[in-house]
Structure formats: C-alpha cells, structure tokens
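Each chain you see keeps its place in the complex, though not every chain is here.
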Amino acid sequence: MSYASKLLYTYPRTFNVDARVLTATVDDLKDCAQACTADADDDLSEPDVAELVMCIRLCLDCADICTTTVGVTSRQTEYDANVTRPLLQVCMATCKSAGDECERHAMMHEHCRVCAEACRHCERACQEVLNAIM
Amino acid sequence: MSYASKLLYTYPRTFNVDARVLTATVDDLKDCAQACTADADDDLSEPDVAELVMCIRLCLDCADICTTTVGVTSRQTEYDANVTRPLLQVCMATCKSAGDECERHAMMHEHCRVCAEACRHCERACQEVLNAIM
Amino acid sequence: MSYASKLLYTYPRTFNVDARVLTATVDDLKDCAQACTADADDDLSEPDVAELVMCIRLCLDCADICTTTVGVTSRQTEYDANVTRPLLQVCMATCKSAGDECERHAMMHEHCRVCAEACRHCERACQEVLNAIM
C-alpha cells in the first residue's frame, strides 16, 4: 500500500470522496508530474531539440499543474469544491495538451511515448475523481 | 522596472497578450502566493490556531495555485489558451475563497487583513489578463 | 515498472548515476513530499492542532524541499553536482527534522507514524544517491 493510501486511511475526519478513487488519482498525479519533468529534460538532450520546443513547454506546464493538484487533493480538511473541481478540469486540459504533443513524437522518441501514456492515465484518473465528487 | 517586466520586454517572439497587463499580473500572482504562505504561517503562531484551520488550508491552496500560475503565464512560447484560461479562472476561485476567509479574521488578525488584500488584488489582476486574452 | 524508471531507461544520453538507485530515490522523494502534505493536513483536522504546530511547519518545509529535489534529480541533462549534492543534503536534513517531530506524535496519531516512516525512508534514499554520486 502506498503512503498516499496509508495516510488517507488514517485521516481523522470523514471523507469527501471515495478514498480508493482519490488515493489512486493522487498517485497518478505524482507520476504524471515527474514523467513530464523527466520528458522535458529528455527532450533537451535530443539532437533535434528545436523540434521539441512545444513538447517541452507543455510538459513544464503539465508538471507544475499536476504537482499543485497533488497538494490540493491531498488536503481533505475544509475541502473547497469551488477550487478542487475546476482545478481537476484544468489538470485534464494540461494532460490532454501535453499527451497529444508527446504522442506526435512517440514514434521518434520512446520517452515521449512513455510520457504520453502517463498523461493519458492521469487525465482519466482526474475524470474519475470528478465523477466521484459530483 | 521589475525583472518580470524586463524579461517580458526582451522576449524574442511576438506576444500573446498586452505585455503591461501580463507583467502586472505576474507580479501580483507572486505577491499573493507569498502572502498566503506567510499568512498560513502567521495563523499557526496564533493562540487561537484552532479557529484558523480553514484559513490555513485555503491559503495553502491559494499559494500553490498562484505559484503554478506564475509559471504558466511566464511561459510565452507555444502558449496554450486551453490551459491558461481555465487556470486563470481557478486562480480567481482560490483567491476568492482564501480572500473571503481571510476577511472573516481581518478584525482579529492584521496579517489576515493584509492577506485578504493581496488575494483581492490578485483576483482582479487575473480577471484583467482574462479580458485581455479573450 | 514506474514511469520514473521507464523514463530514466529511455534517457537519450549517458547517465550520471546508477539508474536503479536514482529511480528508487525519485519515487521515495515523491512519496515523502505527498506524505508530508497529507500529514500536515491531517494535523489540521485534529482537535489538538495547537500541539501539532511544529509538526505542520516542518512537514510543509519537507514537502516543498522534496518536491524540488524530485525536479532537480529528474533532470539529467547538464547535471550540476554543485547544486545536486548540497540539495540532497538539505533534503536529508528536512526529512530528519520532520521525521523526528512526526515520531514524537506517532503514539497519538497514526498519520504521524506513517509520515515518520516516509521521511526515514526518503532520508536513507537520499543518502544512497549521495553515496552513488560521490
């Protein structure tokens, strides 16, 4: 069991969403943030870096937004739906943008293929939490 | 002139929004992020910390979201309206939530009054960029 | 295999440290950052929050520093030992401070016990990377 799970199960108050769904999403968000940071760096190491500028930029955005979403969704105390919901939607948007662009380079660069997979995965996970909190 | 201004004026490509509006907003976002971090910490130092739990939580969210918005709006290359627009809206929502809660404690705690001011200011600044990029 | 592993194995250039050690550490850093964010929030939900102020503060520091260390260690391109080494040492210091304080509350609060474990784990992982890059 991941620390995210363990900590959600020891939370002292009642929960706002299904703990299993939330836990899985927090783990996917962390993975996607790191994958995007690593992929942007991989792109910088490629001889054709000039072709990968859009990929780098979108991955930097996606990494920042996923990291922030880990923070906000890890906080259960005084949960604020007015912020959490639209933030999950932004997170889906950035995962879609980064995922689409990574996919365009997936044939040329294995790291972009892996990163696209992490983005798609995270996008679906955010949708699942959104469904659970609606 | 702030470094944010200087760097926007030396950007090598054409711009997506009015540079003055964007620059002012980036500065307001930075200030709000730091104000919320400091106010959450001030709350932790108060004898009535138990009354300030919601204020701390909302300030932590606001600090994270503003910091991420500084990053995304500071990147002009391959600008992605599908991410920037809804992110600015989330930023307004978190500034409103944190600002409202800080205002409730403004009479008791001067640091909450100052932080509410920073949140209101930042909320308006995000609206101005949103108007400028629509 | 985690995305962190997959992305390290697809890195286009030669590596600065043993990929397995680095990968494991990146995963531990992500887990510790999230555990500290969640534990600070759990503390805020406790009726004895006033007793947990130091724990909250040290966990907030630890979360921020671990997140930054995920970023820096995930970047392999133009690796800078002058920054990475002392950063890993700061990371060990913050894990020790947060872990010690969490441990003091471990008997009373299960979430602090879990977070202490995450901090100890991460501290050891940073030491292993430090040994590998020396």
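First chain written, first letter: the chains are A, B and C, and each begins at residue 1.
Definition applied: contacts are C-beta pairs under 8 Å (C-beta built on N, C-alpha and C of every residue); 3 or more make two chains touch, one makes a residue touch a chain.
All figures in this text were calculated on a predicted structure; none of them were measured in a lab.
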| item | value |
| --- | --- |
| Subunit number of the complete homomer, 3 shown here | 4 |
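Keep this in mind: only the chains that are shown with their structure count from here on.
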| item | value |
| --- | --- |
| Pair of chains whose C-beta contact count is the highest in the structure | A-C |
| Inter-chain centre distance, chain B versus chain C - centres from mean C-alpha coordinates, in Å | 27 |
| Gap in Å, rounded to a whole number, between the CA centres of chain B and chain A | 22 |
| Residue list for chain C, restricted to those that touch at least two other chains | 41, 44-45 |
| Residues of chain C touching chain B in the complex | 41, 44-45, 47, 49-50, 53, 56-57, 60 |
| Footprint of chain A on chain B - complex, ascending | 53-54, 57-58, 60-61, 64-65, 67-68, 71-72, 75, 77-78, 80, 82-83, 86-87, 89-90, 93-94, 96-97 |
| Parts of chain A lying in touch with chain C, wherever the complex brings them together | 2-4, 6-8, 10-13, 26, 30-35, 37-39, 41-42, 44-46, 63, 67, 70-71, 74-78, 109-111, 114-115, 117-118 |
